[in-house]
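Everything on this sheet refers to the single structure shown next.
Just one protein chain is left out here, and the rest sit where they should.
Chain nomenclature is as follows: A, B, C, D and E, assigned in order of appearance, with residue numbering initiated at 1 for each chain independently.
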Amino acid sequence: MLQKELYLKTSGFLRAKEDYEKSKAVIVGVPMDFTVSFRPGTRMGPRKIREVSYGLEDYSPYLDESLNNKNYFDAGDLDLPFGNVEKSLKIIEKSAENILEDNKIPVFLGGEHLISFPLIKKVAEKYPELAVLHFDAHADLRDEFFGEKFSHATVLRRACEHLKDKRLYQFGIRSGIKEEFEYIKQHGFLSFAEVKEGFMNKFDEFKNYPLYITLDIDVFDPSYAPGTGTPEPGGCTSKDFFDLIPYFKKLNIVGFDIVEVSPINDLSERTSLLAAKILREVLLCIC
Amino acid sequence: MLQKELYLKTSGFLRAKEDYEKSKAVIVGVPMDFTVSFRPGTRMGPRKIREVSYGLEDYSPYLDESLNNKNYFDAGDLDLPFGNVEKSLKIIEKSAENILEDNKIPVFLGGEHLISFPLIKKVAEKYPELAVLHFDAHADLRDEFFGEKFSHATVLRRACEHLKDKRLYQFGIRSGIKEEFEYIKQHGFLSFAEVKEGFMNKFDEFKNYPLYITLDIDVFDPSYAPGTGTPEPGGCTSKDFFDLIPYFKKLNIVGFDIVEVSPINDLSERTSLLAAKILREVLLCIC
Amino acid sequence: MLQKELYLKTSGFLRAKEDYEKSKAVIVGVPMDFTVSFRPGTRMGPRKIREVSYGLEDYSPYLDESLNNKNYFDAGDLDLPFGNVEKSLKIIEKSAENILEDNKIPVFLGGEHLISFPLIKKVAEKYPELAVLHFDAHADLRDEFFGEKFSHATVLRRACEHLKDKRLYQFGIRSGIKEEFEYIKQHGFLSFAEVKEGFMNKFDEFKNYPLYITLDIDVFDPSYAPGTGTPEPGGCTSKDFFDLIPYFKKLNIVGFDIVEVSPINDLSERTSLLAAKILREVLLCIC
Amino acid sequence: MLQKELYLKTSGFLRAKEDYEKSKAVIVGVPMDFTVSFRPGTRMGPRKIREVSYGLEDYSPYLDESLNNKNYFDAGDLDLPFGNVEKSLKIIEKSAENILEDNKIPVFLGGEHLISFPLIKKVAEKYPELAVLHFDAHADLRDEFFGEKFSHATVLRRACEHLKDKRLYQFGIRSGIKEEFEYIKQHGFLSFAEVKEGFMNKFDEFKNYPLYITLDIDVFDPSYAPGTGTPEPGGCTSKDFFDLIPYFKKLNIVGFDIVEVSPINDLSERTSLLAAKILREVLLCIC
Amino acid sequence: MLQKELYLKTSGFLRAKEDYEKSKAVIVGVPMDFTVSFRPGTRMGPRKIREVSYGLEDYSPYLDESLNNKNYFDAGDLDLPFGNVEKSLKIIEKSAENILEDNKIPVFLGGEHLISFPLIKKVAEKYPELAVLHFDAHADLRDEFFGEKFSHATVLRRACEHLKDKRLYQFGIRSGIKEEFEYIKQHGFLSFAEVKEGFMNKFDEFKNYPLYITLDIDVFDPSYAPGTGTPEPGGCTSKDFFDLIPYFKKLNIVGFDIVEVSPINDLSERTSLLAAKILREVLLCIC
Partner (left out) sequence: MLQKELYLKTSGFLRAKEDYEKSKAVIVGVPMDFTVSFRPGTRMGPRKIREVSYGLEDYSPYLDESLNNKNYFDAGDLDLPFGNVEKSLKIIEKSAENILEDNKIPVFLGGEHLISFPLIKKVAEKYPELAVLHFDAHADLRDEFFGEKFSHATVLRRACEHLKDKRLYQFGIRSGIKEEFEYIKQHGFLSFAEVKEGFMNKFDEFKNYPLYITLDIDVFDPSYAPGTGTPEPGGCTSKDFFDLIPYFKKLNIVGFDIVEVSPINDLSERTSLLAAKILREVLLCIC
């Protein structure tokens, strides 16, 4: 059951229904950016994504479906103790646990990438065959960062430790330290610099698993997503990604997050709009 | 005595001539954005487009021609009664009428998309065989919007009612409500998500009509044109468009507008620059 | 009774209670800026004021009271037909009527200044002895503006026509056309350039009336409130205004609005914060 | 035929007349910022000041007069060879010479402060009894700057060499190097940190001279004028300055400039608006 | 001795000497903002303050002295483990300890206000008679914040526990929760809303103690310091503060910090410039 005291009230994504019971997907905002090294500011991400969603239609020409007829619930933002990483991760975990127990699909909005760790951990407990699709510019596979085990730069390394056969598929990776690229080779999982090619290449392999998708908005080139903490030139275009949407529809998505949207660095709000439009498509795929 | 040669004229697009009589094209700014739903601000568009035009050369390598030798006139901005949609549309219509009576080609700078309605109406009266090329992210084909018949979201629907055989060609459309996409199918006119493919595909068909071209700057991906009211991720690149310029040269363009440039949302001014560069090319095509 | 269908859901101001019945004050956002002549953008005002209110404490050291213990209700934003001034004013009027019938105090967030007209009209119907305190840089007393009777530049002129003995007190006025200053003299009502002096000067006179307070944020110098449509240098400081708060506590406030907050022109968000802090104090005065 | 009354002229300060002959004051923009050391950008100043002037009324409540009835001419911006200081100063000088020969009053908009040198030089030639009122945060009295004799940091030192009895009055000065403050003492001219006090203090002394007024916008505190190249905290308020306006009316102003407005550093445009409003008042004083 | 491995290289403040041995004051940047609740971004503060210092003269007209002749050392920024509050506080403490052991005066640049805790603790150990002058908009006297004992909102409460007789003097306080204002009354220490009055009032009392001065930039009104995390309208002006500088010269300052400068929220850079100018004056007072 949803523990109301965990959440702060916000406006809802697009025209989210107020009926938790009937909803298949539950949106949760996670305003956390304590471990970020370069530019903080992602804690304003979830509110901004909701705000700009009012500029979108609810109909998707990519899927020829309208969100109007779908049931999804927006629970608001988690109420986190600022500066306390450990307690914050526990609250996120608790929130995910509630949603999974109610047999609903968690859809989380970051905040920094570290928030994906407790989510993947909880989803993997429920779905032992889980694979993770990871869209990102950075490998996020360090073993530690500034001496810390839990950080936005180590999050997929930690998540891997909870995945059967280290079922991780990475798309868009174009930055990291040598250690991370060696880790990738050693453990034989897959990391592609090109988003579209990589995805289509392995589609037949991962389509059979229950899937958790984590999307760091910096997978896009900074021209498409300037509002993020560690923009990395040389990324994919928005069209490259939208071309994949019909394939998303065929997947068994059991968890999803979009992270690292930092509104302050993007006066044009197009980063948040891009996140909001992707969220619309994903909700149409899972509801 | 004042030596005129010491001074730059502080306005006018590029180095517009002051000779109305000899000019073939007449530029008019329309600072109107009253019916906009998401982000107002396009009323500053016409001034900004002129201002940044000083950063452009007058020579086009795409057409190997220089605007220097061409005659076009910049009439300035229309003086509109703010908040009064009906009267404003009448003033726009009057302005277009004057220009058409003098056998000149109207080139209007928005402002919001609704300004295209009185223009297309007047041009269609003069050229009964008129077809419209519509570059946009949004179909703008609703029958009404918030109960209003005349709005930026209904403008092409209204315009269609004045076009023989509903001769509308849409390029770049990637957003709308279900009703609009159904209207497209019912009436058998053409709407393409891809700009370049769509344009080349139907070139032989529309090239024989007198043409009105209306270009909503949001046809471009928000990375290319962040300064607009309702940016829609997933659009075309600036190169996609400039590749079409040599084909524009072969068309019989009898009216043109660029709309929805909103300078406030683009500190880099590249949206206005893109509009100004397109305007240079179009003036070279029609003068 | 509150007609729910008039409103869009938003996050609430500070930690507004969800109990309409018990609330004495009702907050309503009015995202309207169609008649604005210089810089539009105030339609984003109400949402931003609520958003930044999370950076404020609920305790006021000026009044030694906490909003925590007070009952006020945030109804959300009115759902307006963009571009249609007439219908929009009717919806605002309807909303005010509902609130007044329920014997609650309307507290409206603009939006442009024109929204004050239907509010003052409705409040004056209920309280025939009503006087209006008007904080503004501009007199807003034109008879018409660009040929329009209803505009942000004529709003107080129109409102005066509904006030017994033209009971209007203006503070901070430092801009207008000659006609407006002559109107002031002819009708013998009071207009002060200095906010604090003017207010204290006439306090004993107006304190006995039921009062509607309308505050255009541009009464403050643009250094204190840069985020507004027609900033006018030479205004008062924030401290000048907060010094008046203890006197507000002694007044019989029966209606209130803050208008012309335009977030896009203020990256620092201090204009919205100033509005939010004033709103906190006013809510403490009336609840 | 084109109906001229439909259009607004897109440039010119406020509604400047097009009649050079009848005009007493001539406005000239000088887009030069080559010698600036900290933040360039003032070359966009003159255009922006004109642009925002459309947000001002032409009536001044400070002087109870309207610019509507006055004759002044806006010549546009000087066409300068970028990067060539020497030639640029000659062009400025030429422009001033023309205006003075026609017995008109030069009113120049910077650009950087160095532009005042050729102006003061030419005005002093015509009026040998000339005194200069200098509003600024910086003394600008270095003998050289980075080895250069002509720079924004040496401009008043150079100007002094053309003034009888070194008739320089400085107001608002709160920054400089030791050498400059010693130069002030040695030559016995007057420099005040406080604008209002200093001005009133010496009013009876300077009011009898023909006066050139040079106003560096950074005389205001950066909160009032953030859009400038070398903002210096601790300056005067806009009100402090407007209180002096009635006294300006009594002076014999024979030349005027406002310099160092840098629009790029001020998204709110209030620096340009402040400059435009001061310009309105000064034009009312001299026309 | 300075442990070099603790620091990252940066450009130095103004023209800081490279001679640690001879320097009396040691500048250290602390890029930490993990516990901030509203708007993060202060971690970029120290670098920006140094960057804009190049726009300042080294001569102070307030004190008639030049920083040129003074010895102070800029050690660079501390290299902190992002997201780990506990370890970060230890590193700050270590850095302060080194500097104090070498009989130098620590001058720290934040970062968030929590960094003052380890500094005050260490300075109080060395100077048992220490009093703290606290310039701030917020009391920062909560006992805990979101369940945390160590936070920017509790920092002075924690610091008090290390001060003999709770020798805390607060100036500019205009925000807090009821509990904090009651704590102030109970413990009989002094908190003033007005900066200048409060300071002058108690000057004779605190001037005899060794003093630690902690200045949260939000003590200034947001118009003077928009670039900060929790701006609070109604604060003091920059002039109010600079008027105190000659009195600072008479104090026995044994430690100093400026905190909460957040460059991202201030495009004009005036907040950083204000901090840099204050730092110049304080260095002149202690060197």
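Just so we're on the same page, a contact is a pair of C-beta atoms (placed from the backbone, for glycine too) under 8 Å apart; a residue touches a chain by one contact, two chains touch by 3 or more.
A quick note: this is a predicted structure, and the numbers were derived from the prediction, not measured.
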Displayed chains contacting the withheld chain: A, B, D, E
Touch with the omitted chain, as defined above, among A:Arg50, A:Lys70, A:Arg174 or A:Lys277: A:Arg174
Options A:Pro31, A:Gly45 or A:Pro222, residue touching the unrepresented chain: A:Pro222
Hidden-chain contact residue, picked from the options B:Tyr209, B:Tyr224 or B:Phe256: B:Tyr224
Of D:Val36, D:Ile120, D:Cys236 or D:Ile286, the residue in touch with the unshown chain: D:Val36
Touching residues (missing chain, whole complex) on chain A: 38-39, 173-178, 181, 193, 221-223, 226-227, 230-235, 265-267
Absent chain, residues of chain E that touch it: 9-12, 47, 51, 267
Positions on chain D contacted by the hidden chain, ascending: 33-37, 39-41, 43-44, 80-85, 87, 114, 145-148, 150-151, 264-265
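Here is the rule we use: only the chains that are shown with their structure count from here on.
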Chain C-chain D separation of Cα centroids, rounded to whole Å: 38
For chain E, residues that touch 2 or more chains besides their own: 39, 221, 223, 265, 267
Arrangement of touching chains [line / ring / star / complete / other]: other
Contacting chain pairs - touch in the sense defined above: A-B, A-C, A-E, B-C, B-D, C-D, C-E, D-E
